[in-house]
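The block underneath contains the structure these notes are about, expressed in structure tokens.
Just one protein chain is left out here, and the rest sit where they should.
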């Protein structure tokens, strides 16, 4: 089966636009439809985990689906309508078909008084209730009287759905990329992240990577908990990982360190970001699924890459996180940067200098200028000297690049030249 | 026996005023009188150690007492008079009753030429001599002629006197508070420290602390040496300590780290002081009895809390360190700060997360908001997430507070809530 390429910014945007209208949640058909579209670009291994399955300290909940929902005012006009935006219904609302006065209805209405024109995003996964979200301006304009409310949803035993995509590498050590798929019509959070991840998977596959890259598309929290519960024995293979979210807003990139703080992924991201506007945050146990990967029992080397981080922009979890909020350039920049980071990670090795006593004579191996006395030592020679000097089994090529100030590519080229001359081994 | 409360700043001041006139030294009845007054506020276990007792590298010296001392000028007027101020006599002066010309007397007179109106404080504990201290202005006004000098002191085998007060805790691990009691009429150095320590002892007793708090009132150097020599086997129980001195001058608080530099008491004091004007000093082997507690053989986690430190103010060791120099507000501030520090120290524990793989589901235990999507995570929930994430046996609650930026009280409350839910153990 031929997969659709995600080669250009326009391809990324088109994917985001197709996914935007779907009503996703932590379970349900909106997630399945999302994965089906994603599967047109990269092959997915879709997992269905039954309601009631015990996963770590949690239990897979019932599956939620929704057909329609609305509120009609005393005049019979739909003043809140799920078909206009799926944000209007509190996620996991139980079904309801009632008529009630505005005063009683108000207890089920959620607004943002300080952003009166925006509709908030709200859920209630583990406490059965129902509710609508609407603009404060809309609420303020509602006349008194009796309102008809209808939510045509179902909460039944079913499944939690998540998907994996694997780019096989030369080794079975794995790098994780995790994206949450549980938010409905919110573009930056996290359709941009899903699109960037899919594009990155395509690029990695084209490049025949060293590590195996595993992409995870799953609902936040319960999805990560479920995957971790079902993959405990695999975790020893996880060398690094990135939780990718909010990949398309106009802010600069932000990397949040793993709980370890000095994991290889932390060093790689800090190195790659150092040349551009960015922010580095220490780990905190709040945000996206790094919370789960970095729980103290797992403590994986998994950080989080976003542009503006969690809850850091006014459009966050509102109807303003829409298609206009996400920029093609921002998604391309996120993609390029994470691609560069994985390119470094993928080639970052430790070598041992096989001729560690004094410098080996590079000249007789054709690796050194024959004319001495010049003060402009070439970068390639400097890179070889640095690699030889630091290849004691304790320094990686990234360490060499950081210590020397030389480009990572030059350091890798030097290592390969030296390895080719029999002076280094991995 | 009912003890007098030290509840208000006025109580502290009254105690300092009562102690001020007494002629203290490293031994003698002035120390006993001091401890008797202190005993009206907190019960004291008074120890009398005989002259000649070997204590570590030292020997308890003879006991010194003094009834009177004066210098009469050629006209028979008392120009220096012990009854006006006990600073006028060099501490441990041997008895003398002589008449001598001013030129000969001068060798026994101590002044401060650069602070000509002040009387210095001088001692000669281990080299038998006698002397008077007076203002340079007084000395300059003395006419030539024969002077009658009289010191009615005794140096006899006797005892070194020190006292302990213990506030029992839930555990026998101890926190030391040490105050020197050997200075005569010097108010800041160290009557303010003695008064603050006694008030703190009363407050701790009211609060039923976790640790046992041991207050030591003893002469500088030889007192600490004596206590250490007699309590060597107890030192394994000493978890932390503070040498308290100069607690009432108008300067801001200064904490001098223990020799270890990163002992728990160091972290606690730095944490508590960080919110107010303060100074942190590295350990140095000069100052008060932290010199002894932090000698390399003991190396206890004992720092020193003062306002303006040792020798750091012009009134230091002069007659200007009087009742006017000590402020009620400063003593109250020292008391409140050290009380806060001990409140942190006393509750600072290490926990182990019993559900360390992924986050435990706090919602089903009533510890988490059921409505999702809001960006204003409550501090109480954040505190629980932080405690869970860092409770790996390596981080204390103080570490959690510092890493998270959350108030220590919130972190403690979160730990108790999680422990109550069976998610943590100590």
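Order of writing sets the labels: A and B. Residues in every chain begin at 1.
Note that in this section a contact is a pair of C-beta atoms (placed from the backbone, for glycine too) under 8 Å apart; a residue touches a chain by one contact, two chains touch by 3 or more.
Quantities reported herein were computed from a predicted structural model and do not represent experimental measurements.
Participant: With the full complex in mind, choose from B:53, B:252 or B:295 the residue touching the hidden chain.
Facilitator: With B:53, B:252 or B:295 as choices, the missing chain is touched by B:295.
Participant: Could I get the residues of chain B that touch the absent chain, sorted low to high?
Facilitator: On the chain B side, contact with the omitted chain comes from 56-58, 90-91, 120-127, 129, 221, 224-225, 228-229, 232, 259, 282, 284-286, 291-292, 294-299, 311, 316-317.
Participant: In terms of residues, what is the contact footprint of the unshown chain on chain A?
Facilitator: Touch with the absent chain occurs at residues 353, 355-361, 363-364, 370-375, 377, 382, 385-386, 388-392, 403-404.
Going forward, only the chains that are shown with their structure count from here on.
Participant: Compute the distance, rounded to whole Å, between the mean C-alpha positions of chain A and chain B.
Facilitator: Going by mean C-alpha positions, chain A sits 55 Å from chain B.
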